[in-house]
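Take a look at this one; I'll ask things after.
We show some of the complex, not the whole, and keep each chain where it was.
Order as written gives the chain letters A and B; numbering starts at 1 within each chain.
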Amino acid sequence: MHSPGGKVSGYVALMIVQIIFLVLFWLFVRYEKELLPPAIDAEDAGSAKEHVSKYPQFQDIQVMIFIGFGFLMTFLRKYGYSATGFTLFMAALVVQWSVLMKGFLHMEDGKISLSLENIIDADIAAAVPLISMGALLGRTTPIQLLCMSIFEVALFAANEYLALNVFSICDCGGSITVHAFGAYFGLAVALMLRPSSDQNEAGKLEGASYTSDIFAMIGTTFLWVYWPSFNSVLAEGAGGERAILNTFLSLAAATVTTFVVSALVSHENKLDMVHVQNSTLAGGVAVGTVCNLLLGVHGAVLIGIIAGTVSVLGYRYLTPWMTANLRLHDTCGVHNLHGMPALISAIASAIYASMVTVGDYRSELQDIFPAMVGTNGTETKIMGGLARNASSQAGYQLLGIAVTLLIAIGGGILTGVVLKYTSFRNLKKDEHHQDEHYWEVPAVENKEE
Amino acid sequence: MHSPGGKVSGYVALMIVQIIFLVLFWLFVRYEKELLPPAIDAEDAGSAKEHVSKYPQFQDIQVMIFIGFGFLMTFLRKYGYSATGFTLFMAALVVQWSVLMKGFLHMEDGKISLSLENIIDADIAAAVPLISMGALLGRTTPIQLLCMSIFEVALFAANEYLALNVFSICDCGGSITVHAFGAYFGLAVALMLRPSSDQNEAGKLEGASYTSDIFAMIGTTFLWVYWPSFNSVLAEGAGGERAILNTFLSLAAATVTTFVVSALVSHENKLDMVHVQNSTLAGGVAVGTVCNLLLGVHGAVLIGIIAGTVSVLGYRYLTPWMTANLRLHDTCGVHNLHGMPALISAIASAIYASMVTVGDYRSELQDIFPAMVGTNGTETKIMGGLARNASSQAGYQLLGIAVTLLIAIGGGILTGVVLKYTSFRNLKKDEHHQDEHYWEVPAVENKEE
């Protein structure tokens, strides 16, 4: 409407994308064999049941993606339609794209087999651009967001493949591949899209109202409650239950710490809702990569305490500094909720990996650290000696986070350049953080309320 | 108070209904045998566990009924107490009534056996009058709503019995028996209760506020997330997992389509919250009847795209036309969210049924299309030939939707006549869409906010 890449053409392009998805599904995606009706004289239908046992955890993750992320971002006083609506839009697009992208990396006979596992993976992938969206919230058009998410998820799938399948790092809850990637990609895009000049202070709409802050608490509490499902869904056996317990306790410790540190560092020692909405969750991110390891309960609690502290201090001191000195507005503070806690998780993973022994991990070693057993790992091999020793594994963990940062930041800068300098329409400063540029907003609002 | 059938007498009547329920439970309902303590030397308690494996899906459906429907209807600016409160009231009454009604159709030795399955069925039945309530929202008294729901659920149970047990149609997710029935029944009641004259435009309270729209998104997102549980809860084995996948992908495709079409057809190409709140869900309805069939993934996506498109166009063009020309206010647009998408689902079911072969459906044929196997269906029978051929089954699917429409519209007209011309109190035009006629509303509101 306004310009090439403006409103109508962008939406039309997205419809074409949806239709391309339809064609790709038709050409390449089939139900997994176990989902087809069994033969009349077949005896067991065991495999289908195996998947479905993860269905409740899948639903918890669905709530995190659609309600958790969506409502967490409603804290802006005039951006609630966009927060909940664009979350829904982006997630709906990304889950389809992710089924295809990740499927292409694991095709059999030229076809992608679809089962519940694929859409669990797709939901996890949807978290990535939603994290990035938090860094940009209110300063992009929906078309920019959606295009970013398509680039980003493709890069995410490649980086995840590299980290998990090539470097064989452990990353059970995805802090490295999901949280660090999403956060630094988003920050890099935000850096590229920053306005050329800027007041030091945030725009008047870049803040909460009393009601919007309570809406955001819906997001926070659902993310808090279901975080153990996110971290444990890909873990197996006893490791899955350890992942649940470690995540729960890390969150609890991070929450207590967040309240205390928030009161200590805030103006007049009053609690700050931004900290409560976000830093309480940092414990879930920081324990993510290591949540299925033998941390000991105290390990999980300690990680939570560190994460809560770092996250609150980040909101209090680092974010304003970045805004003032780098003109980098990280609207939701994803650096403090996802970025730094993910770095903590990566470092913790190197420390714990360096202490791994066959005596401790026994039959789970194959599953958690497959490279230590060897690609053709057999039980004999484990007992004989490790294919990759503990210090090497620790090194690979650090390599994993380093390469992730590199790809995320590089990809983010590139994406930012594309979004800024090609035909996409950019928002002007005075259009930021306002629903009304993209939504019909009730007119009665201004008069009566 | 005001008149016979006015406030107090209506509530007293409902208390009497509750006490009648108590007596009927006492006389007719018993725990299922498997829920009684096993004998001391009994070996297995397998059956109880079998039911309980559906408990997580039951809870998802509970959230859809009580939170999903309730909050979806909070979009009206001054009707939030009624939306959430009457949903709770109606659902609590209907689940009891439905256990009794549906139980009477399946008694053994003059008793109804109660297990988790019965209350799953009851929750599904509760969806029916809640859908109808959407067509009437804000234009009835609570007593009218509750009485309507008692008539409606009885008729629903009869129609469902006819469709599933007599016509043997497939309707896994209930789009024909639940969605089409609820929508057209509600629209027929709305037609009967319409005011004798009307301004063309909606009343000033028949709209959203910024806050009420965000409350409504709570409903939308929970319905979105848990819809696969609603559609799959009655499916068995591999069909259950197909139902989950097809519903999920249809919803995703409908969501992307909704945003695009909403922007293309709306004023100034701005997105419309009404579309986002409702049409995104049309994919779940449209795939409902066929969700456990071998649609192919692309089939589910295609259905979602069609449903999203039809639903948005319905909101944009058909609903205003019906208001203007028929004086039919469909407050929540249930025709666009439930009615038309259910018709799409019925047509899709005829198409897919016409292509059914024994080679494709194998051992699931008995479960999904029992009439094609025959009432005494044995494996030999299946292999020998079909008791009802594929084209006949397609015909029965169309018969199913036709009879459902007939009963729903006929029943709705009758119910509407009873509610309008007997001693029930009717709301006047200026009492519409306001909580304060039935609720204590904080007085402070007007002064301070």
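To be clear about the criterion, contacts are C-beta pairs under 8 Å (C-beta built on N, C-alpha and C of every residue); 3 or more make two chains touch, one makes a residue touch a chain.
Since this is a predicted model, take the numbers as computed values, not measurements.
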| item | value |
| --- | --- |
| 2 chains shown - copies of the sequence in the complete complex | 3 |
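Simple rule for what comes next: only the chains that are shown with their structure count from here on.
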| item | value |
| --- | --- |
| Contact footprint of chain B on chain A as seen in their complex | 1, 7-8, 11-12, 14-15, 17-19, 21-23, 25-26, 29-31, 34-42, 45, 48, 51-52, 55-56, 59, 62-63, 66-67, 70-71, 74, 78, 80-81, 84-85, 88-89, 92-93, 95-96, 114-116, 119, 142, 211, 215, 218, 438-442, 444-445, 449 |
| In the complex, chain B residues that touch chain A | 56-57, 60, 77, 204, 207-211, 213-214, 217-218, 220-222, 224-226, 229, 237-242, 244-245, 248-249, 251-253, 255-257, 259-261, 263-264, 266-267, 269-273, 276, 280, 294, 296-298, 301-302, 305, 360-365, 379, 382-383, 449 |
